[in-house]
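Omission of a single protein chain aside, the complex is shown with its protein chains in their original locations.
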Amino acid sequence: MTTMPQQLLRHPVLWLALAGLAFPLVASEFWVGTVAARVLIIGTMALSLTFLTSSAGLVSFAQAGVAGVAGYTLALLSPNITGVGVAVPWPLAVGAALGMGTLAGLLVGWVSVRSSGIYLLMITLAMSVSLFYLVSQNTEVFNGFDGINGLKPPELLGIDLRAPIPFYGMALAAAVLSAAAVLHLDRTPFGLQLHALRNAPRRVAALGFSTTLLRIAAFGIAGLIASVGGVLNTWFSGQMSPGAVDVHAAVNLLVVAVLGGIRHPLGAFLGAAAFVLLENYAASVIDRERFNLVIGAVFIVIVLFAKDGLIGLIQQLRAQIKPAWTGVCAKNGRKTV
Amino acid sequence: MRFYILLSLNALTVASLYFLVASGFSLIFGLLRTVNMAHGAFYLLGAYVGYDIASYTGSWLLGLVGAAVAVALVGLAMHLTLLRTLGGDELRQALVTIGFAIVVGDLLLAHYGGITYQFTPPEILYGTTPMPVIRGYPTIRLVVIGSALLVGLGLWLLIHRTKVGMLIRAGVDDRDILSAMGFNVQRVLLLVFALGAGLAGLAGVIGGSALSISPGEDARFLLSSLVVVIIGGMGSLAGAALGALLIGFAEQFGLAFIPNYATLLTFLLMVAVLAVRPQGLLGRG
Partner (left out) sequence: MKTTLHTVLGAAGLAALLSGTALSPAFAQDIRIGALATLEGPFAQSGLDGMRGVELAVDAFQGQVAGKRIVLVKESSNAKPDVAVAKTRKLIEQDKVDIVVGPLSGGEGIAVKEYAKSVPSKTFVNGTSGAQDTTLRDPAPNFYRFTLDGAQWQAGLGSYAYETKGYRNIAVVSEDYSFPYSQVMGFQAEYCSRGGKISQKNWVPVGTKDFTSVIAKLPDKVDAVYVLLGGADAVNFLTQYYQSGGTAPLIGSSVTVDQTVLSSKGAFKNKVLGMIAAGPVADSNDDPKWVEFVKAYKAKFPDGLESPSLFAHGYYVSTLAVLQALDQVGGKLDDGQKAFQAALAKTELTDRSPTGAIRLDENRQAIADNFVTEVAQRPDGAFFSKVVKVAKGVDQALGMDRAKFLALGTASRDNPSCN
C-alpha cells in the first residue's frame, strides 16, 4: 500500500490535468481553442463509451445520441437565433441538459437491458437513428434539418467562456473531472459489481444483485458523462442540428473509442487526439478529401492488430522498454475482479 | 381505391428491395454469427460495378450477374483476410466490417464522385405495365417484386431441399458438432458468406435500377437491413421476409399519411417489437 501523495502522483488523471494546463503555454491559440478543445470534447463523449465497455463490458452506439439529447435540451433552454424553446438562466439549462442526457442514458439501458454483444450494438444504433429521424423531421420543437443556431457559451464570473483559452479551460476541467470520476468509480463497490457483471453476470445475479438495475445504472452514468460532452459540443459549435446525432456521428464515436482502446477509460482521449489530428492532417498523409479512407484503414489495422487500441500499444511498448515500471503500473492501475 | 392499391404495390416494392438486401445479411448472421456492417457497402459496390458492366457491355442482365459475382468475390476476400483472423470474436468482427465499410464507401466516392447514377434498363423494363383499376404500374418495380420472390424461393429451396442446405441448417444449430462429424464447415461458411455478399450486390443493381445510385445509399440499406432482421429475427429467412413487409408497409403508408414521421415510424416499430420479443418476431429464443 502506497501513501496518499505517492498514489496521487501516480494518478493518470493528475498528469492529464497537468499536461492539459501546460498545453496553452506551448501551443498557438488555434491548437488550444480549436484542436485541443475538440479533442477534450470528443474524448469526454467517447469516455462514456469506454466507461461502459471497460467496466461493465457493454458496447453502445447510442452515446452520440445521448450527448445529442443533452445538446438539444441545452439549445432549447438557451437564447438562440432560431426562435425555438424557452431561454432560462444558463446554470438551469446546463442542469436540465445533464439531467435529460442522464435520463436518455437510463432509457437506452432500460430498453436494451435484455441484449448483449452485437445485439446490443444494433439496438443502440437503432435507437440512435430513431432520435436522428425525430429531430430532423420535427420542425415545431427541434427546427428539423436546420437545427438550432446562434448558441453561445455564457460568461462566468466575468470570464467570457467563448474566448479560446477560457473555453479550453472549461473543457479541460470537464474532461479531467469526468475521467477522475470514472477512475474513482472503478474502485468503489459499485465499480466492482460492474466488473463482476462483465465477467460473470450469472454469479452476480446469484449473489443477489439485480443485474438489470446494475446495467441500467451503468448506462445512466455513461449518459451523464456523454451529456457533459454534449453540452460542451453544443457551445463549441454554436449550434445543434441532426448532423450531431446521425449515424456517422455514432460510428465516429465508436471509432474514436476503439482507436484509443475501448477497454481502458482513458483510451477515449487518446483516440480523440488521434482522430482530430488525422482529421486536420489527413491532407499531408494522403488527400484532404480522403480523410475517411485514412481513418477507416487505421481503424481496421487497430482492430486487427491492437486489441486494446493505442493505449494498449503504448503499454506494450513500455513493457518492452521498462518491464519493471509496468509492474508498478499494473499494480496501481485498474483493479479487476 | 386506386390510391390504396398503388400504395400497397409501392410498399411491396420497397419490401422486396429490403428483403433482397436483408436476406443476405440475415443468412450470414444465421450461420457465421457475424454482423456484417459492410453489407450496405456491398450493396453500393454492387450497384456501381453493375452500372459499369452494364454501360460497358450494354447489357443490363450482364451487369446484374457481374455485380453479384464481383461482390461475392469481394465478400470472400473480406472474409478470408479480415474476418477469419478474428476467430469467434463477434464484436471485433463487427468492428472490422465497420472499418471496411468506411474504406469502401470512401473509395467509391473517390472513384464515382457525388453525382447520381441511374441504370438504363432495357426499354421493356423501363416503361409502364398496364393494369386494371390503377391503369398501370412501372415495370421495373414489378421486376423488383418478382426478383424478391425468385430469390426468396431459391434460398428456401437451397436451404430446405439440398445437401448444402442441410449443412447450413446443421451449422446454424451446432457448428462444432457438424465439424466434429467430419464436414468441412469452413467451406460452408465461405460459401454462405459469398452468397450473402453476392445477394447484396445483386440487390444493388435492382435497387439502382428502380431508384438510383448515389453516395449514402450504403448507410441507408445497412440500416434498413438491420431493422428488418431485428424485427423479423436474426438469421431467419422467413423473419427477413416478414420484417421487410412490415417495414415496407409502415414506410410507404407513413410517407403518404404522416410524411414527417414516416421513417421514425419504422424505427419505433422496431423498438416496440424489441420490447415484446427481443429475439425478433420469428427469431429463436
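Couple of notes before you dig in:
Note that the chains take the letters A and B in the order they are written out, and that residue 1 is the start of every chain.
The definition used in the following text is that a residue touches a chain if its C-beta (ideal position, glycine included) is under 8 Å from a C-beta of that chain, and two chains touch if they have at least 3 such contacts.
All of these numbers come straight from a predicted model, not from anything done at the bench.
Interface note for the absent chain: among A:Arg114, A:Arg162 or A:Lys307, the touching residue is A:Arg162. Screening B:Gly58, B:Gly88 or B:Gly127 against the full complex identifies B:Gly127 as the residue touching the chain left out. In the full complex, the hidden chain is touched by chain A at residues 10-12, 15-16, 19-20, 22-23, 26-31, 33-36, 38, 81, 83, 133, 136-137, 139, 144-147, 149-150, 162, 164, 233, 236-239, 241, 243-244, 266, 269-270, 273, 277, 280-281, 288-289, 291-292, 310-311, 314-315, 318, 325, 328-329, 332-333.
In the full complex, chain B makes contact with the omitted chain through residues 3, 6-7, 10, 13-14, 109, 113-120, 126-128, 135-136, 138-141, 211-212, 214-217, 220, 252-253, 255-256, 259-260, 262-263.
The rule is short, and it goes like this: only the chains that are shown with their structure count from here on.
Taking the mean of the C-alpha atoms as each chain's centre, chain A and chain B sit 33 Å apart.
Only residues 35, 82, 85-86, 90-92, 94-96, 98-103, 105-107, 109-110, 219, 223, 226-227, 230, 234, 260-261, 263-264, 267-268, 270-271, 274-275, 278 of chain B touch chain A when the two sit together in their complex.
Of all residues in chain A, only 59, 111, 114-115, 117-119, 121-123, 125-127, 129-130, 133-134, 137-139, 247-248, 251, 254-255, 258, 289-290, 292-293, 295-297, 299-300, 303-304, 307 touch chain B in the complex they form.
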